[in-house]
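For chain A:
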Amino acid sequence: MIQEQAQQALSHAVHPGSNVFVRILEWLPLPEWVPGWVITLGGVVIGMSIFLAVMSVLVMFCVWLERKVSGHIQCRTGPMYAGGWHGWAQSIADGVKLLLKEDTIPNEADRTLFWIAPAIVLGSIFGAMVAMPLSYDWWFGRMDLGVFAILALSSTTTIGVVMAGWASNSKWSLYGAMREAAQVVAYEIPLGLSLLAPLFVLGTFSLNEASAMQSGWFGMKWAIFTNPFLIPAFMIYWIAALAETKRAPFDLPEAESELVAGFMTEYSGIRWSFFFFEEYAAMLLMSVLAAFFWFGGFESPLTGALRASGVEETSLLFSVVCFGTVMIKGFVGIFLMMWMRWTLPRVRIDQVMTMGYKYLTPLALFCVLGAACWEALQHLIFS
Partner candidate 1 sequence: MELQAIHDTLTAAGVAGLLGCDEPRPSNKKEKDQGRSGLPFLMVDPAGIVPLLTACRDMPLLRFDLLIDLTAADPAADGEDLWVLIQLLSLKHRHRLAIKACLPKSALSMPSATAVYRAADWHERECSEMFGITFEGHPDPRKILLPDDWDGYPLRKDYEFPTEYHGISCE
Partner candidate 2 sequence: MVRVNRYFQDIWDTLKSTMIGMRITGKYLLRKPITVQYPDQRLPIPDRYRGIHYLEQEKCIDCLACARACPIDCIEMDAIRHGKELEWVSFTLDYQKCMFCELCVYPCPKDCIHMGTEFALVVEDRSELNYDLLSFKGMAVDARVRMREAEEKKKIKEAAKAAKAAEKAADENDGEKGSGSDGGGEV
């Protein structure tokens, strides 16, 4: 029964669809004499620009949201002036300011590494975001092993951070970098393990397919409702995701009261903003990943209703709804991250390690086992 269900789900998940790049090229009225490689190259360039633009806007919205949320939590208002309505243009103004700021590199710094580090950080996180589909029909890079790609690429940022810390030639930066390395390595394990539980339940590594698997029950057959062990698994994932994205209470790499600004102490201007961008992009990515594997991905009663009224999954309306749904879910996650950040104090480095290895890892293993047993039990009963 489960297999039937899966096949049914996959049948509409793996419709031919196409890459956003190719879509654009198909849409452009290109004459026939244009050579193929130009089309490909043009597609890549245009596609990447759109991708970067979309992601940047999302990230900037995250930054603005963070400032508003933190402001209101602290009985303040947050930005109020730039742009008029509740300072909506604050992120843009800040971006312009950071672009125009003097770009300083300390004399004693390793200039090459100092220069490369932010690029690696930003590149890897945006690379990971490529694997994030925007709807059933819209995606930048389709991957059957999307989760792997996201986890692998997003943890590459650590290399950039360590590089930045080392290249800055500042003691505080070095501390920040080393903390980051230790912390991220420690939390990769519970992060991966806790993701294994929904992977068991959904039976796929692809984000599209994972979403499609949760399309039952009028769009509410979310993984977290189908298996009780996914609830603790989600909590573990969430804590590990906070640690992965260096968010409070795990912001040890930049711990401003201990390490001044950690690995980015010596960075300024646009280079610093790359690290900043990375943090918010990673938050978005981790929240969206949680949305895909626990909270139904693109699925919601709205998609259920659309599907029931016979709207094609490839239609524009359906895609827009999918995109909106997943973004709302993602931003709810981001809001939760912010809420936690502005509530909790920071943990100490040894406590971070203890928590990762002694608490989260065994509990995640337990959740995986539990989820698997539950699935097996279900299989035995229903088949």
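As a selection rule, all candidates are chains of the complex that A comes from, given by their letters.
Annotations
FYI, contacts are C-beta pairs under 8 Å (C-beta built on N, C-alpha and C of every residue); 3 or more make two chains touch, one makes a residue touch a chain; residues count from 1.
If you're wondering where the values come from, they're calculated on a predicted model, not measured in any experiment.
Every candidate listed (1 or 2) is part of this complex; the one in touch with chain A, counting any copy, is 2.
Contacts from chain A toward candidate 2 in the complex involve residues 69, 71-77, 80, 339-340, 342-344, 359.
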